[in-house]
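What follows is a set of notes on a single structure, which appears directly below.
For this depiction, one protein chain was excluded, whereas all remaining protein chains were kept in their positions.
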Amino acid sequence: MGKVKKIAVMTSGGDSPGMNAAIRSVVRTCAYYRTECIGIYRGYQGMIEGDFVSLTARSVNNIINKGGTILKSARSQEFRTPEGRKKAHENLIEHKIDALVVIGGDGSFTGGVVFNKEYNFPIIGIPGTIDNDIYGTSHTLGYDTALNTAVEAIDKIRDTASSHNRLFFVEVMGRDAGFIALNAGVGAGAEEILIPEEDLGLERMLESLKKSRRTGKSSSIVVVAEGDRSGKNVYELANYVEENLPEYEVRVSVLGHMQRGGAPSCFDRVLASRLGVKAVELLLDGKTNLMVGLKDNEVASTDLEKAIKGGHEINRELLRVSDIMTT
Amino acid sequence: MGKVKKIAVMTSGGDSPGMNAAIRSVVRTCAYYRTECIGIYRGYQGMIEGDFVSLTARSVNNIINKGGTILKSARSQEFRTPEGRKKAHENLIEHKIDALVVIGGDGSFTGGVVFNKEYNFPIIGIPGTIDNDIYGTSHTLGYDTALNTAVEAIDKIRDTASSHNRLFFVEVMGRDAGFIALNAGVGAGAEEILIPEEDLGLERMLESLKKSRRTGKSSSIVVVAEGDRSGKNVYELANYVEENLPEYEVRVSVLGHMQRGGAPSCFDRVLASRLGVKAVELLLDGKTNLMVGLKDNEVASTDLEKAIKGGHEINRELLRVSDIMTT
Amino acid sequence: MGKVKKIAVMTSGGDSPGMNAAIRSVVRTCAYYRTECIGIYRGYQGMIEGDFVSLTARSVNNIINKGGTILKSARSQEFRTPEGRKKAHENLIEHKIDALVVIGGDGSFTGGVVFNKEYNFPIIGIPGTIDNDIYGTSHTLGYDTALNTAVEAIDKIRDTASSHNRLFFVEVMGRDAGFIALNAGVGAGAEEILIPEEDLGLERMLESLKKSRRTGKSSSIVVVAEGDRSGKNVYELANYVEENLPEYEVRVSVLGHMQRGGAPSCFDRVLASRLGVKAVELLLDGKTNLMVGLKDNEVASTDLEKAIKGGHEINRELLRVSDIMTT
Partner (left out) sequence: MGKVKKIAVMTSGGDSPGMNAAIRSVVRTCAYYRTECIGIYRGYQGMIEGDFVSLTARSVNNIINKGGTILKSARSQEFRTPEGRKKAHENLIEHKIDALVVIGGDGSFTGGVVFNKEYNFPIIGIPGTIDNDIYGTSHTLGYDTALNTAVEAIDKIRDTASSHNRLFFVEVMGRDAGFIALNAGVGAGAEEILIPEEDLGLERMLESLKKSRRTGKSSSIVVVAEGDRSGKNVYELANYVEENLPEYEVRVSVLGHMQRGGAPSCFDRVLASRLGVKAVELLLDGKTNLMVGLKDNEVASTDLEKAIKGGHEINRELLRVSDIMTT
C-alpha cells in the first residue's frame, strides 16, 4: 500500500450534532498535512453514485457550530450488494482516493469492514450517533448534545407538570440502549427511568409512583427510552398507569427527532476536532480498520470489528445513583 | 362598593410562561399601593377550598424568569355549580378579600363573569395562554415564548431533515386557533402550514410538496396546528402523503407540552409586568369585569364578556406572506 | 420611471439578527413576482465596488435562522462623496438594477435619501438595528432578539449575584436610546435601570440601593444603557457606588457584541418576512423613499426622511411600570 495522498470523508446513517465539526476537523487536518480531501455526499450511496466534492480549509468555515451534516447522510441498500460496492470502489479509484474516513454508527462501520475486506481499502471510523451505543469510546459524537436537548425539553415539561400536578411520560431516543434515558432522566430529576437494559416490571413503577405521591410530590416525570422492554409503548404505559392510579392526571410527550439536531455542545465540538485529527493521522500512518474514540478522556483507537460487536454497557453505578435520587 | 384593601390573585386553566411574572407584578403593584395581596392556589378550586397564601414583595423575588406558576393551576368542576361558587365567595369574604385578579384563558374568564354576576365581586382578567386566541389583546401571556420554543425545536428538526432529505410533519399547539402554527411556521421557514382557520385541502398540499421537490428542495417541514380541519390527525396526514408521494421519506414530530413551559421571553416578562400593574390599578379605581391586554402596543382594557366571545382573527396579511415565502 | 424588473438588496451599518430573514424575504418575494434579485455585498461600499451576486429562491435556503448577514455589512466613507455615489450609480445601471432595498439603520437611510435625490433611484428601507431607535416602526429587526439575549445573560448573572449577595452593574447596548436597557431591565427584574432618556441623578440611585438592602434584598442588578447620561461609564458608576455603599460588593459586566448576534427570535423572523414582502411590493408599485415598518401590529410605510429625523420616544408607561416593580 502506497502513501496516502487523498482522503475522502463522509457521514453515514442517522445524523448527529458534531458531524459537521468532525468533517471540518478531517478537512483541516488534511490541509495541515498537505493531503487532498474529498467529501462524499450521502454516505455509501453517494460513493456508488460518484457524488464527490473537493473540500478545502475554507469550505468548512463556520460549520463547527451547525447541526446536521453538510455532506448529507443516507442509508444505502445498494452498498449491501457486491455490485454496489464494486461501483463505489471504481469511483474511489477513478478519483485517486487512497483512504476513507466514515463518520457514523455501527451499521456504517459494518459496511466499511466488508468493503475493506473486499478491496483492502484503508478506512477509519469516527463514532457519530446520539445513542452512545458503540464499544471502544466513552462518548459518541452528538450524545452529549442530545442529552442537553432532552434535559432542556424535560425542564420545560416539568414547569407545566408542576403547575398542574400532573404525571408525564417523556419518551427519549435510544432504540436499543438506555444511555440517553438514564442520563437525561438523572439530569432532569425524573422520578422514574425506564430503559431497555433493565426491566423492573410495571408493578414496581406503580408502587414507586404511589409512594412518590404519598411523600408529597405533586408532579412527576417518567423518562422512557424508545426501546423500553416492558412490552408497552409510551402511550400504553401512560394508559396503564392512568387506569391503575386514577389519582394521577397523565400526559405523554415524545421528544423525537429534535434530539438529533441543534448546535453541538462544546464537548461534542472538541471531541469531533480531536477525533478528526486522529483519524487522518492514523490513515497517514498507514493504519486501517480502526475506530477512533475516547477512552479515559484520551483519544484512542479500537479495532473496527470489535467496535461493532462489542456493545457498550450501561453504568451500574449511575443506576444506583438514579435509585437513590428518586427515593 | 367600598375601597379595595385586599386583592387576591390566581392562575387558572392551562398554564403559560409569564404567569409567574404576572403574579409578581400584581403582588408588587399591591405593595406599591400599600394594598394587601393574597395568592389563591389552583385557581377556582383553591378558592373553594380556601387554599390561600399571603404574598409580599419578597415572596415573588426571583420568579420573573420561571416557567409555570407558583400558585399552581387547575380546572374546577365544582366551581361550575352554584354551591361551589357559594363556598368560594364565603372564603373570599372570610379572608376580607375585596377583589380578584384572574390570570388565565377564556374558560377562566367565563367563570369570573358568572361569579361577578352572582356576587357582584370585582374581578379583572389577565390573558394568560399560549394560544393567543383571546379578543381584546394582540398578545396573550406566553404566546411569544411558545413561538420561540416551537421555532427552536423546528430549527433542530430542520437540521436532521436536511441531512436526510426528509419531509417532516411537525404538530404545534393551538386547538382552535392557528396562531402558533402560522407564526412558528413562517418563523421556521416551513414549506407548508396547516391551520384550522383555512382548509386548503389535501390535494393542494400534495401539489405544493411535489412542486417543492421539483424546484430542488431536498427537505421540507410542514407545520400543523393541533386542530387542523383536514379531518386527519398529524399521523394520518403523514401516512397520506407517504402513500401519495412515495419519493418522500416522511417523519412526524409532535412538539407537545414543552411549548407550555420554559423561561418566558423578554416580551412576555415585560407584558406580564405591564398587565399586572394595570389590573391592580383598575381594581383600585373601582373598575371590574375587564380584561387588560395590549392594543396597538398600549395597555388597554376590554369588557370581559367581549373578550370571551369576541374571538381573534388570524392575520390575512401573514397568510399571504406565508404563501409568498413558500413559493 | 419604467417598470421595475430587477431589484437589489443590501445590508448596511451595524448588523442585527433578522437581517438574513429579511434578505430571504426580499429574494423570495422577487421570485414570486418573477422579478430578478441581486445581492450587494458590504452595503454602499460594495455598491461602489460592484460587489454583486445574483440571488434565487434557493440561494436563501436555510438562512432564516442565521444571525449576521450573508451579504456582510460595512460603513462606507466613500459613499459620502459625490464621486463614490457616482460610481455606485454606474454599477447599478450597468447591472440593469431598477430599484434598491436597504436593510439598516438611520445612517444607512440617510445615504439612501441623498442617493435618491441625486439619481432619482427608487429605494425602500427596512429598519434593521438592535437599538429600536427609528421613527415609524414599533420594532426594528433584531431588537426583540437582542432583548432576549440580554435577559438570558442577566438571568445567568443573577444566579451568581444571588449566591454571593452582590450588586452587579450590567451594561447593555443602546448608544443614544434606552430601549434595550429599559425593556431588558424590566424583563430581568433589575433593581435599577439607567437610561439616557432619564437622568435621575446618582443620589437617587444610592438611596434606592440602600432601601433595597434594608428591605432584605440580598443581591441587586443595575442595568445601564451604554449611553447613560450620568457622565460616568459603567465602571465609574460601580466604583462610585462601592465607595458610597461599602456594604455592597460590586461587580461589572458589559454584555457587548453578543447582543448583535445569535439566531433571531420568532418575532424577528416573522417581522423580517413581512417587511421584505412589503418592501418589494412597494417598489413594484412604483413607490420610493419609504421605510416599511410595524405600526399597531400592521405593516405600514413611513416617509424615509421622517423615519430618519423622527426619533422614537421611550414608553412613559413602561418607565412607571419599572418604578413600581422595583419598589
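Order as written gives the chain letters A, B and C; numbering starts at 1 within each chain.
In this text, a contact is a pair of C-beta atoms (placed from the backbone, for glycine too) under 8 Å apart; a residue touches a chain by one contact, two chains touch by 3 or more.
Computed from a predicted structure; not experimentally measured.
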Counting contacts across the entire complex, name the shown chains the missing chain touches. A, C
Touch criterion as defined above, residue of C:G185, C:G261 or C:G276 at the omitted chain: C:G261
One chain isn't shown here. Among A:C37, A:A74, A:I97 or A:A263, which residue touches it? A:A263
From the list A:E36, A:D106 or A:D155, pick the residue that touches the absent chain. A:D155
Out of C:R58, C:R80 or C:H164, point to the residue that touches the absent chain in the complete complex. C:H164
Where the missing chain touches chain A, by residue: 24-25, 28-29, 31-32, 57-58, 61-62, 64-65, 138, 144, 147-148, 150-152, 155, 158, 162, 183-184, 186-189, 215-217, 263, 265-267, 269-270, 273-274, 277, 296-299, 317-318, 320-321, 324-325, 327
Could you list which residues of chain C touch the chain missing from the display? 11, 15, 17, 19, 66-69, 72-74, 149, 153, 155-165, 168, 218, 251-254, 256-262
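As a working rule, only the chains that are shown with their structure count from here on.
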Here's a test of the contact network: exclude chain B and give the groups of chains still joined by touching. A | C
Just how far, in Å, is the C-alpha centre of chain C from the one of chain A? 39
Using mean CA coordinates as chain centres, what's the chain A-chain B distance in Å? 35
Distance between the centres, which are taken as Cα means, of chain C and chain B, whole angstrom: 28
Multi-chain contacts only, two chains or more: what residues does chain A have there? none
